[in-house]
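One structure below.
Only one protein chain is missing; all other protein chains are in place.
When the chains are written out, they are named A, B and C in that same order, and each has its own residue count from 1.
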Amino acid sequence: MKNYNTDKIEAFKQEHKNRARLLISCPDQPGIVAAISQFLSGYQANIIESNQYSTDPHGGEFFTRIVFELDDLSNKAEQLEADFQQVKDQFQMEVSFQYVNQIKKMAIFVSKEPHCLLELLWEWQSGDLVADISMVISNHETSREFVERLGIPFYYIPANKDVRKQVEEQQIKLLKEHDIDVIVLARYMQILTPTFVGTFNQQIINIHHSFLPAFIGAKPYERAYHRGVKLIGATSHYVTNDLDEGPIIEQDISRVDHRDNAAAMKKIGQSVERSVLARAVKWHLEDRILVYGNKTIVF
Amino acid sequence: MKNYNTDKIEAFKQEHKNRARLLISCPDQPGIVAAISQFLSGYQANIIESNQYSTDPHGGEFFTRIVFELDDLSNKAEQLEADFQQVKDQFQMEVSFQYVNQIKKMAIFVSKEPHCLLELLWEWQSGDLVADISMVISNHETSREFVERLGIPFYYIPANKDVRKQVEEQQIKLLKEHDIDVIVLARYMQILTPTFVGTFNQQIINIHHSFLPAFIGAKPYERAYHRGVKLIGATSHYVTNDLDEGPIIEQDISRVDHRDNAAAMKKIGQSVERSVLARAVKWHLEDRILVYGNKTIVF
Amino acid sequence: MKNYNTDKIEAFKQEHKNRARLLISCPDQPGIVAAISQFLSGYQANIIESNQYSTDPHGGEFFTRIVFELDDLSNKAEQLEADFQQVKDQFQMEVSFQYVNQIKKMAIFVSKEPHCLLELLWEWQSGDLVADISMVISNHETSREFVERLGIPFYYIPANKDVRKQVEEQQIKLLKEHDIDVIVLARYMQILTPTFVGTFNQQIINIHHSFLPAFIGAKPYERAYHRGVKLIGATSHYVTNDLDEGPIIEQDISRVDHRDNAAAMKKIGQSVERSVLARAVKWHLEDRILVYGNKTIVF
Partner (left out) sequence: MKNYNTDKIEAFKQEHKNRARLLISCPDQPGIVAAISQFLSGYQANIIESNQYSTDPHGGEFFTRIVFELDDLSNKAEQLEADFQQVKDQFQMEVSFQYVNQIKKMAIFVSKEPHCLLELLWEWQSGDLVADISMVISNHETSREFVERLGIPFYYIPANKDVRKQVEEQQIKLLKEHDIDVIVLARYMQILTPTFVGTFNQQIINIHHSFLPAFIGAKPYERAYHRGVKLIGATSHYVTNDLDEGPIIEQDISRVDHRDNAAAMKKIGQSVERSVLARAVKWHLEDRILVYGNKTIVF
């Protein structure tokens, strides 16, 4: 099926057909950068952008993200990866080659509140979010109309804790059938089981509100209001089995004051959620994020 | 004793000798603003600035801060306050008249880390913080030199939990002798007892770091680093008997990223603490803050 | 014709049927606030929100914006305004009563770049921008599809400097027929004549990029790039006959760095334009802006 953005995405793929991103992590030691850059130089690859970081130059962990271009990349990719095996072994690297014209397949999960879904669709329409939005899955019908209007399949799967197992089986089947690369929980208010989370490790991105101080439990906006907080925040993170405790990708805040009641704070909070989630998803699609322990390196 | 800023403060007092701030809170109902403004109008007072807020126009609490000028204010103040009693009674108001040329007497408490103290002294030197800094009290000698260099008395009072009672008695005696109006805890790392807090209700301002999410307990910066937080914050609040849970006056954050280790985060956190505390103290000195329940209205 | 938001707007009108905004400017003198608040108090009106500002309490200009509620407002409005004439005369006031349930009729002008138009439509869909978007006028067909999809009439009026007079006559006719209250130039790249501007005084809102320093003339992003600017800004203002020199409503900036080439800077600039224009339009719709000389008071 041809959706709203098919043409734009084809153009993007054509434009970036010779571009790849190389993500590496390994124990830090002298010579890593020399080995990688010499390897790419030997292939006549042109480094477009390069970032590196070490937790500690003496015995820490080394991370790098290198964007390069190579003529006739699609025909050379297999050999390139095979040849790199030697460098990889020498430095005990975790390596990932990402080819920019292989557009990531994305599924968006949403419940009733549409603000985060709408933001993602907006960024996608304007070309700032380059993804193949393969489906929207929701436990409510609310968002069907404007999702389908854009030519994106919409799956209504009612959910609650009694049918969680069956619901997740149905969802996993759908996601597998469409080779989904990344799942965005755009205010999806159902708990995911370890089975689901384990099936999509470091592929699920969530968004939730955040406060200073935290107001854990029910009615956080009410309580934030009664404490007179001056900042409302949002946090986007990868989903792990510790509820809302996975590696943080991005955070931001917005100022509030005494004139903002709990409802106004909620609205402001939703606005922060929109932009924080959109940035996190964008960085993921651009392969900017490396996960290390329970934290992220964002290049 | 004549300190560094004596001349500046005298000039300020002279310039504002006819200026007052009127702070009011009462149950909201129609006619409050009319009554107040009519009263001031009858005195030929000129309203310079006025702010109001109601938690709910239907049965909520009403707050206002009015700055006005009145010729020959010092001679008329007593009569003015007496005459206002009628309006006060009619609307069951909490009322406070603050005369701008009565400079507030401030005591600063500090332990080892001088960054917040230095910021306050800097703002005071530059004329942005108009106060009579009557003393600095510390449980360390670290800051004596640069405090005394500015002509401000420095009291070294060693403290720990075993001598808390005696230490606080000594402190309260000093504070009372000098008619201190406001106490700023500029990273003073001793717990205050309910006796001390109760003696200076809504007169003690504290500063502490804040995170999203919160990292309660030991080594917060270490743990924030390992979670990969992207924001470091600070909160300034009035001190109540609930540790760090009093009404929030001001908060702010600064961005950090994966390159910032725990030490760098701490430095960034200190920088946020400096500016947040300075703003909170400034607003207090300008009578901009009304406390309602456990929250503040900052006009 | 029923457009996308008709139901939402009806609900809003019903909810605010007793709410009005009173905007006043006059020479400052004692007694103004007393007179206004006493007048409203006599009508049993409940003041919800009130802001005031004086350029100088001694002989300056006084401005206020008061939001109030009054039972059965629609039936009392005429008498209310008539009775207020006395206060108005006494203080030589400019007065405007705005009734919140009288939704403003808005026309959006756009050329090729749709980013500002899309932002306004987004904010309107989400209920943050309460207006009756009566039409979109464009000198290009680019935006027709998504405008009409929302049920908003789209008028394609080709324009260039040779036919400016006829084009504007056609536009003015359309705008008058639909009683348009406010015209938003959402990147409309045609110059407006004094005739057009004079017909809609303080009713036309424009947006343009801004730099520090300014790069006046052609290719500003190219030149900003070659100067290595670190900030890209946008300014929204009321349109007067001095090109881009009318009263500023709102401004904002976004950081850029050496990695952003002219194209990237332009994209960032468009993002700032979106949010700055949306805020300016929102404030106008909420009657928050008073114009004084060539500046605005935004309450």
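Convention: a contact is a pair of C-beta atoms (placed from the backbone, for glycine too) under 8 Å apart; a residue touches a chain by one contact, two chains touch by 3 or more.
Predicted model only: the values in this text are computed from it and were never measured.
Q: Please identify which residue in C:P30, C:P247 or C:G269 touches the non-displayed chain.
A: Reading the full complex, the residue touching the unseen chain is C:P247.
Q: Using the touch definition from the top, which of B:T6, B:Q44, B:N75 or B:S126 touches the missing chain?
A: Touching the chain that is not displayed is residue B:S126.
Q: Tell me, which residues in chain C touch the chain that this view leaves out?
A: 53, 210-214, 225-231, 233, 235, 244-245, 247-248, 250-253, 257-259, 261, 293-298
Q: Please output the residues of chain B touching the missing chain, sorted low to high.
A: 115, 118, 122, 126, 149
Q: In the complete complex, the non-displayed chain touches which residues of chain A?
A: 30-31, 33-34, 37-38, 40-41, 44-48, 50-52, 54, 57-58, 69
The definition used in the following text is that only the chains that are shown with their structure count from here on.
Q: Just the chain pair, please, that has the highest number of C-beta contacts.
A: A-B
Q: Please flag the chain sitting at the greatest distance from chain A, going by CA centroids.
A: Most remote chain from chain A, centroid-wise, comes out as B.
Q: With chain centres taken as the means of their Cα atoms, state the distance from chain B to chain C in Å.
A: 38
Q: Using the average of all C-alpha atoms in each chain as its centre, how far is it in Å between chain A and chain B?
A: Those two chain centres are 43 Å apart.
Q: Measuring centre to centre with CA averages, how many angstrom lie between chain A and chain C?
A: From the centre of chain A to the centre of chain C is 37 Å.
Q: Among all residues of chain A, which ones touch two or more of the remaining chains?
A: If we look for residues of chain A contacting two or more partner chains, we find none.
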